[in-house]
Each structure stands twice: as C-alpha cells, then as structure tokens.
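Left out: one protein chain. Kept in place: all the others.
The chains carry the letters A and B, assigned in the order they are written, with residues numbered from 1 in each.
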Amino acid sequence: MSEIIFEGVTKRFGNEATGFLALDTIDLKIEDREFMAVVGPSGCGKTTLMRMAAGLEFSSSGSVRVGGKEVLAPGPERSVVFQQFALLPWKTVRQNIGFGLMCKGLPQELIDKQVRHYVELMGLQGHEESFPHMLSGGMQQRVAIARAYIMQPDVLLMDEPFGALDAQTRIIMQEELIQLARKNPRTVMFITHGVEEAVYLADRVVVMGKKPGRLLEIMDIKSTRDAENWEKLPVEEVMDLPSFVHLRSHIWKLLKSKEAGGAGDH
Amino acid sequence: MASSDLKREKNYLGPTGTTVPVAEFWLLTAAGVALLMGVWTLAATSGIMPRHFLPTPLDVFNRLQYLITNSFAGHLYHEHLLASIGRFLMGWALAVGIGVPLGLLMGWYRLLDEIVTPLFDAVRFVAPLAWVPLAALWFGTGIGGPLLIIFVGSFAPCLISAYRGARLVDKRFVEAGQTMGANASQMLRHILLPGAFPSIIAGLRVSAGLGWQSLVGSELIVVGAGLGYLMVQGQGNLSTTTVLAGMIGIGIVGFLIDIALRAAESAVKRRWGQS
Partner (left out) sequence: MPRLTRQTSVTIGTLMAVLVLWWLVTSGLGLVNSLRLPSPADVFDAAKQIMTKGYAGGTLWVQAMQSLGLVAKGFLVAIITGVPLGLLMGWSRRAEILLNPIFLILRPIPALAWIPLAIVWFGLGDAGKIFTIWLTAFVPSVINTFTGVRQVDPVLIAAARTQGASTAQVIRHVVVPGSMPMIFTGLRLSLQASWTTLVAAELIGAFFGLGRVLNVAGQDIYPGMIMVGMASVAVCGAATTWLLGKIEHKVIAWRPAI
C-alpha cells in the first residue's frame, strides 16, 4: 500500500511572530494508486507539499507519511519528475535512465534490458547515445519520465512536468502519460498550473488557495470520466464535453475567487 | 522534525543546502588559524630542520620589529616596503594605461584586432621573469628593468578584459545609441566605456595580483631596494627570519591591494546595477 497522508502539515518560514506561513494545517490523503492533481495560484505551496512527500523539504509541524512510513529523505520508491527535467548533462540518455538501477547495484545486463524496454515505451529509440542538450524539451522530459518509471516506484511525484514545454508537445505528453498511468497505475501526485491538464489527467483534483496555503476543495473527476468513457475519445473532444467544461469552469471560478487569494486579492 | 533536521545537517542535498551556525563558524575559523600556527611552531621546534632554517612565528615577529628599527641591506623595513609599492604602482599604471585602451580599440576595430592578436599570442607565453635578462640588457640596473617585468606581468589581463568588455557590450545598448543618433565619441563615452567597465575592473584585479607577483620576482634579481631585495639578501645571509619577515610584508600588501580592488569592483557593480 502506498497512499500519501499529509496530517496537520504546516510550513512556516521565519519565526512565530514575523514569519511567513506557507502552508496552514494541511490534511490530505491520496489513496493508493490514485492519480491526484493539485492546482492553485503561484505561491500557494503546492510544490512545497510535493517536495515534502519527496523528502526534499520538511514540515514545521505535522507529519507526512507514505505507505505508513514517515518521510525522512528522498528515495527511489518515491520517484520525482522535475519541471526543469534535471537530467545529468554528462550522461547519455541510456545512462540517465539506468542511473537509479545502477545505484541499486543491479547487474549491467539487467539494467540494459530494462532501459531498452523503457526507451521503447517512451519512443526514444535512436537517441540512446545522445546527451541531453541535444534533445528537444519534450524528448528530455520523456527521458525524465522513463527515468522515474524504471524504478518501479510506489509513488510518482510530478512537479509541473510539462510546464517548460510548448502547447503542442504538452498535449502529446499528456496523452502519453495517460496511457502510461492507466497501464501501470501508481500513486501519483501531479502539481500543475494548468486546470485543463488537471481535469484531463486526474482521478481527483485538489484546489489550493494561498496566503496562507490551504486546501479549498477536493473534486472527484473519476466518476464522471468513467461514466462518460473519456478514455475512448481524443483529447480535443474530451475537452469539448459539457461535463469537462463544467468541471473546468468550477475550478477557474474557485481560483479567481477571494478565497484563493489570487488576482484581485491582496 | 528532529530527524528531518538531521537529514538536512548531513549534507543530503549538497553543500548549498547546509547552513553552519554562527558560533560554530567562528570556532572553526579560529581552529583553522590555530592549526596553521600550531603546525608551523611544531615543525619549527621539532628539529626536523635546524631552528635557523625554520624559525617559529615568534622568531619572525621579533625579527620584523628589529628590521623596522635597524637598517638591513641598506634601508629600514618600511623603506624597502615603500620602494616596492612605488615600483609596482608605476609598472602597473603603465600596463593599465596601455593595455586597457588598446584592448578596447581592438574590441571595436576588427583590423586592429587582427594585427595585434598574433603578436600578442606569440609573446604571451613567455613567463614574465624570462624577460629579466633582456631587461637587464636594455636598462642595466636602472628602474626600467623592474618596470618592464611588472608591465609584462600585468599587461595581459588588462588587454584581455578590456577586449572582452568591448566585445560583449550588450548589442541592444549599441543599437539604442545608434537609433538615438549618437556620434562616435558619444557612443564611446556613454555606451561603450560604461558597458565595458565591469569586465575591465575584474581584469584590473587579476592584473594587479600578477603585477605584484612580478614585482617581487624582479626584485629577486635586479639590484636595488625593496622587499624582494630584502629577501634575497636575507637568503644570502642565511637569515631565514628576514626572508619570512619579507614574505609577510609582501603577503599583507598583496592582500590589501586585492581587497581595495575587490571593493572597487563591488562599488562599480552596485552603482551601475549589474550583479
């Protein structure tokens, strides 16, 4: 079981009196194998929350547990896909993807086999010996995703992974991610700015507000998605469905409202 | 939370993620100084070398006091010091005065660049001290010798940094000037020079360091007064304390020159708002 539980999580920068409250008592549970998207205005702390689950940052109070165990450090069972790709520039695509397995100490042939599998899966054939700077943004992010998936993690943490890509590449990546996620379901925490992206990809969407960072609403998408069979339709059509549009508008309204602390609020 | 602080402390995410508390900082710094002085004193008193060859810090300090009040190699300590500084300033000013304008001009006028660069490349690999015999030949024991050495030592960074500064002036500023109808001298004064300035200042710092080194080198050979000369005389008399006393003076002045230029560099950056 690899559910993510945030219990009473608070993050404060500075001291009690004058410090800045980034997150205010967050209680959130992401179920095992659930794909949860987190949206919110800049500065609401959504990335911080994800980084806590990753073990890259720590809360001022409250606890973060994954699969029942408290998170103390980063590790391969909680793979992270970064917005800036974070591929090692001095390693080839093949070496980057196989890096985690190498750290584990697996025999080289096994690593090669696994790498080959994921290279095919992510459509990176022919680029195995390239260095990251030779690839486009989309390709680099594919490598980053392959690198995360190859670890067979219980949990996948994605920090605005498609934020640095252009619109067309982004849509392609979203479709690919859906394929991957449905075939290999894992617990996913997906941080994004894009409301449509969130509604399209997720089982549930969490909407956050800022100043201080807190949860505004948790919305269920899965039931609607299953009922209307979104999987069978291409992206453009899904985004035209009235149910989709409704969900999207609801989130937008929420983000624009005073409660979200977005534009129009001080 | 205690455990999370622990992970952070252990440098888990690299050195940039760790902070060292102030008290510990000063403790470690003091320990570092003590370590240096301790190892030195230990080596000096242990007898691996005669005390004469490896004096303790205290011995050197005493000698320094002595040299300030008693002439050695013809002058008092501070007279040697001033002689060195004076020579350095002259040689360095020459390097800056020729190197910076030439570098700027080379940056702006392609033909000049093409003519001078091969000549410069041919000469730059000759270590500054290799010029000493030639300098002796041309200038004898006059001041021209050390000046040449200092000049040669500090010239290259001036030229290169001015050249780079001129080449890297943001094209947009140049275009802005052109669209506003600035003539050549206005461009120079208001756009090109200020644009190249940060690079030039950075180069001056490197150049001064090299120049000071070359000064010392030239004084090791060319006869006269000066800290380098003091050291060589000390070496000749096997007075290691004198040699070390000279080194301390050289080190301190070199340090102060670097600080002064570093401050100038920050001041320029602050004033013109480039980080």
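Just so it is clear, contacts are C-beta pairs under 8 Å (C-beta built on N, C-alpha and C of every residue); 3 or more make two chains touch, one makes a residue touch a chain.
For clarity, every value in this text was computed on a predicted model and none was experimentally measured.
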Interface with the undisplayed chain - residues on chain B: 11-20, 24-25, 28-29, 31-33, 35-36, 49, 53-54, 111, 114-115, 117-119, 122-123, 125-134, 136-138, 212-213, 216-217, 220-221, 228, 231-232, 234-235, 238, 240, 243-244, 246-247, 250-255, 258
Contact footprint on chain A, counting only the chain that is left out: 54-56, 73-76, 78-80, 82, 84, 86-91, 99-100, 103-104, 131, 133-134, 147, 151
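As a convention for this text, only the chains that are shown with their structure count from here on.
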Centroid distance [mean C-alpha coordinates] between chain B and chain A, Å: 51
